[in-house]
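Note that one protein chain is taken out, while the other chains of the complex remain in position.
The chains carry the letters A, B, C and D, assigned in the order they are written, with residues numbered from 1 in each.
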Amino acid sequence: MSLASCAAPPVLQLQGLVKHYGRLRVSDDVWLDVAPGEIHALIGPNGAGKTTLIGQIAGEILSDSGRILLGGVDVTGERPHRRVHRGLARSFQITRLIGGFSALENVALCAQALDGSSFRFLAPVRRDAGLNATAIAALVETGLAERADIPAGRLSHGEKRQLELAMALVASPKLMVLDEPMAGLGKAETQAMIAVLRRLAGQAAILLVEHDMHAVFALADRISVLVEGRIIASGPPDAIRADTAVRAAYLGEEA
Amino acid sequence: DELKIGLISTLSGPSAALGQHLRDGFLLAVKQRGGKLGGEAAEVIVVDDELKPDVAVTKAKALVDRDKVDFVVGVVFSNVMNAVAKPLAESKTFLISANAGPSTLAGEGCSPYVFSASYQNDQNHEVLGKYAQDKGYKKVVLMAPNYQAGKDSLAGFKRHYKGEVAEEIYTQLGQLDFSAELARIAAAEPDAVFTFMPGGMGVNLVKQYRQAGLADTVPFLSAFTVDETTLPATQGAALGLYSGAAWAPNLDTPENKAFVAAFEKEYGYVPALYAAQAYDAALMIDAAVKGLGGKLDDKEAVRAALKKADFKSVRGAFSFNTNQFPIQDFYLVKVAKRPDGKFETEIAETVFKQYGDVYAAKCPMK
Amino acid sequence: MLELSDVAAGYGGNQVLFGVSLRVGAGEAVALMGRNGMGKSTTVKTVMGLLPASGGAISFAGRPILGLPPYRIANAGIGLVPEGRRVFPTLSVRENLIATARAAEAGRDGQPKAPDWTLAAIYELLPRLAERQRHLGSQLSGGEQQMLAIGRALMTNPRLVILDEATEGLAPLIRAEIWACLERLKQAGLAILVIDKHADALARIADRHVILEKGRVAWSGDTNAFRADPGLKDRFLHV
Amino acid sequence: MSASARHSLLPLLIGAGFVLVPLITGGDVYAVNLAIRIMCLAIAAIGLDLILGYGRLVSFGHAAFFGAGAYAVGILSTHGFTSAPLLIGAAILAGAALALPIGAVSLRTRGVYFIMITLAFGQMLFFTATSLSAYGGDDGLSLPARATFLGTDPFGSPLSFHYVVLALLALVYLGGRVLVASRFGRVLRAGGEDERRVIAAGFPITAYRLVAFVIAGGIAGLAGGLYAEFTEFVSPAYLSWQRSGEFIVMVVLGGTGSLHGAVLGAAGVVLLEEWLAEFTEHWRLIFGPLLVLAALAGRDGLARLLGRGKP
Partner (left out) sequence: MSTTLLLIQTLNGLQLGVLLFLIAAGLTLVFGVMDFINLAHGVQYMLGAYFLAAFAAATGSFALGLVLALGAALLCGVVLERLVLRHLYGRDHLDQVLATFGIILFLNEAVRALWGSAPLHVDIPEAMSGAVRLMPGLLYPFYRLVLIGAGLGVALLLYVLVAHTRIGMRVRAGASDAAMVSALGVNVGRLFTLVFGFGAMLAGFAGALAAPILSVEPGMGDNILILAFVVVVIGGIGSVRGAFVAALLVGLVDTLGRSFSTSLMRLAMDSSAAAQAGPALASMLVYVLMALVLAVRPRGLFPARAG
């Protein structure tokens, strides 16, 4: 366990989360902590329940039982948008962007959510210098600044993933939950994304779901392995890499 | 110069058949006079109100403002009539109703610029109420759509009928299926049914009434339900059902015989009362304009000329009450099949002689 | 078997392919490589008739297929695992597999009929699908959807499969299984056109490599040549 | 023409057109009345476009709020109120107040379900209006007098009516533009594209939609109130589902999501009807296929046809 996690309270705590779909147990008593500033990777076979877990953390999916704490506050019953205001940001496994908005507007939209009330009906938002500056900063950080004015729908796949990330980090979240940010990226783009995430690690804790083991081992401070809804192992990368159960259930020959 | 007449009728939507009769009846009279009324070349501008009051208002305004018509004739439905009456009266244009006769315009709201060549709405219903009373029916079921005209209709029936009303059924406007109501009627076992079910609703009701086996057991008294607009659709199913009206195709006057024959020859179908009333409206304008020698600017004079009703109505004796609604005979009519296979309503008996409406008393005009 | 010569295509006024030529021989596996946005998926869409070409020619099994509607191209014997999975969300897993299934045609040119892919065979290859067969497409995890897309393409018993990022989002173990499976398919005589970012794995099964750069073929050659020249990767696949 | 030029030039042209109608036609009452009718309907259509074009909320009950405004004016008039600001204010309030609970329930649903639940509420109000016997029931209600303002008679002559409505139309249009471009508008527009994304960004999207729905209701109420003054008549037909459908047709025909498109759509529908009906009683045989062609031509409608070019 890293030093940081001992010093401060965890930004995210999952305490015994359970979720069923019919008779299928998708989350099965999940306990998990994410410490401030930590990159915590969550890996596991397809269908293990990773995306579902993210849905529960974000509040889109209601858990059958268990508790979710953000920064020590119980948010189990809170609605999704409230959790954003508590410093949670997420990206989607399949990109979800406002296709008709420019990249800048997509990011500015997210910035706007945390910048006072949006029940403002008069001032033209496009010319809101404050919002735009914040948004540009996030685009610069993810390397998308040049594409700021392109409608999101026309970006290439890789750029869309970068944009997703920019939208997550513009809110200066305490915790970012990223669902397969490398999916569909080429080698080069993956490298770039790794670099970006490493830079971000100082600012926010990250819960990273990813199947790209190269990226996971390059980034993670800690790894938890989810299999059939249960955390079967949790620890530093080297320990996980060596874990025979993990190898059998997930890693195989890789890494 | 030319005589301009605006004809507002319902020519689209489910009730277009009524409007068609009305329009054809009016145009027939103009045609028979070589395109002239009262000796003046008459231009008839036909507009479709689409059964939407607001559309009717704008079109009525257009008739006045753009076309500068001398008379407006027509209007099948009361709600449209109510909507157009005010703007027309404000512009001092005479409105001659060939069908709708809402109580609002017959009573306190009567207007020097509104004439009715048809009837007051309650009257046709009163015919059946009077008939039921005279006939000694003890227990009847009443049924009408749940809107103002429907409620007025039942009120009209009850004005002369004093027996028991077993049930008063209000149906949905535009209702298709009456099986629920028919079951209630059958369960009530009344001496007769009275209903007001205009247009397609009436067609549905009549068919289903026959199919439920009620037509042969419970007398069917109705208004605006079986007439020549719906008989082509109901045909045999309506045979023997009753209605009330101030006119029927077989009314035995020379004018009427000539009218019906000419109408059938021209259009190939049997005219309904809407056609007859519109035909009369044309004759009324014809007579008035003739009497005035074409001078239409003096509104008081025009009004006086119209009020004389100096024309041979296809309905026989016809005169205007103080509220400028007609005083005329009303009949019980019954659906029959003609020798040529077509269906029509035929006069069964006279129920009212030279009858005016009850609202005239409230009309301030004398 | 599949031959593209000088194919040009694009979206609206925006040309993406500028004269792509490549061929996949019978029973051959070809890897189509290139960075994001270079036109790999566009090439696939053009082959399948999902995108109209603005120039060039495409033939399959000796017959021209350019301009044919997609279903006729598919029926000629091409199975597609599309980018982004595109499983049918309102169909169950089982229905997804059988809705468009076709029996293998008797082999042409006197070849024996290839063994049929059946539901049972797919379930054996991808047991996860069997477990989830009553789930709807929309209720699957991302990786499960990917498996389903592969199974669905195989169920059409094609002579050529095109896999566009078919291992995206798959767990390492499953990915390895897919590679093994592709190898078996190849041995059974199936031609394969594969797009994937795992260059090492590709090098193991592909006979030849084609690299796209901005809508043009920048390099092509057999796998040994590809392996032999590490500079290629640096030039065309990394930044 | 560039997109931004179209965005400012076309509305200016339309506005100028309405300003000039009475002048060009020499004050022809018929033409002016036609323009008034178009403008009343256009105001309501703009309201619908706010939620339909930007929020992607297809309300099939818009006529209910239009009717509510009309009835507010009608009912208050029969009770002797004639102050124009009072009547118009009441019309707006009626539309908005009705939209609040209806929106609160309806916004639980999405897509086609939303279309249908708004239809359901519209129908309930329609039947309520038909059973309002005290106010004419199905026959409707004639206004005893027109509204007055500080001793003047703004709706008395077609000409002053024309310019009053034009001013209100301009106000609603400009207000709509400002709204759409504001922070609020951005959230509304984004929600129209991907609601999950907007929630994940931290917005309680339903609250935003509800506010937009209420604003649209108020605008429809305003339009209905003016229309009642125009026809001097109110009837349940104002609330019928057919009229809700007409509003949708206007917005779609004009091009969704460009407020001036709603105005064009209203003008297109009214003028085409008026014009085609001159030729033949069976004018729908022509109008129907025209709508089909418009639909086939694409979703930007008249606004794009006139602007020639991609948005």
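Points worth noting:
Everything that follows uses one rule, which is that a contact is a pair of C-beta atoms (placed from the backbone, for glycine too) under 8 Å apart; a residue touches a chain by one contact, two chains touch by 3 or more.
Quick caveat: nothing in here was measured; it's all calculated off a predicted structure.
Of the chains displayed, those contacted by the omitted chain across the entire assembly are B, C, D. Of B:E2, B:E168 or B:D298, it is B:E168 that touches the chain left out of the display. Interface note: of C:A153, C:A171 or C:L185, the residue touching the hidden chain in the full complex is C:A153. Across B:V203, B:A223, B:A278 or B:V314, the residue that sits in touch with the chain not pictured is B:V203.
Among D:F127, D:F149 or D:Y163, only D:F127 touches the chain that is left out of the view.
Of the candidate positions C:A8, C:L50, C:A121 or C:A203, contact with the unshown chain belongs to C:L50. Chain D residues in contact with the hidden partner, per the touch definition given at the top, are 52, 58, 105, 108-113, 116-117, 119-121, 123-124, 127-128, 130-131, 133, 241, 245, 248-249, 252-253, 256, 282, 284-285, 287-292, 294-296, 298-299. The omitted chain makes contact with chain B at the following residues, 11-14, 16-17, 19-20, 146, 168, 170-174, 176-177, 179-181, 183-184, 187, 199-204, 207-208, 211-213, 229-230, 232-236, 269.
Touching residues on chain C toward the chain that is not drawn are 48-50, 69-71, 73-75, 79-80, 82, 86, 88-91, 95-96, 98-100, 102, 136-138, 152-153, 156.
Simple rule for what comes next: only the chains that are shown with their structure count from here on.
Centroids built from CA atoms put chain D at 43 Å from chain A.
Centre to centre, using the average C-alpha position, chain A and chain C are separated by 31 Å.
Computed from the mean C-alpha positions, the centre of chain C lies at a distance of 52 Å from the centre of chain D. Annotation for chain C: no residues touch 2 or more other chains. Multi-chain contact residues of chain D, defined as those touching 2 or more other chains: none present.
Contact residues of chain D toward chain B in the complex are 28-30, 33-34, 37, 130-131, 133, 136-140, 142, 227, 231-233, 235, 237-238, 277, 281, 284.
Partner chain A is touched in their complex by these residues of chain C: 34-37, 83-84, 128, 132, 139-144, 146-147, 165, 168-176, 197, 199, 237-239.
By the touch rule above, chain A contacts chain C in their complex via residues 21, 43-51, 93-94, 156-159, 180, 183-192, 211, 213, 249-255.
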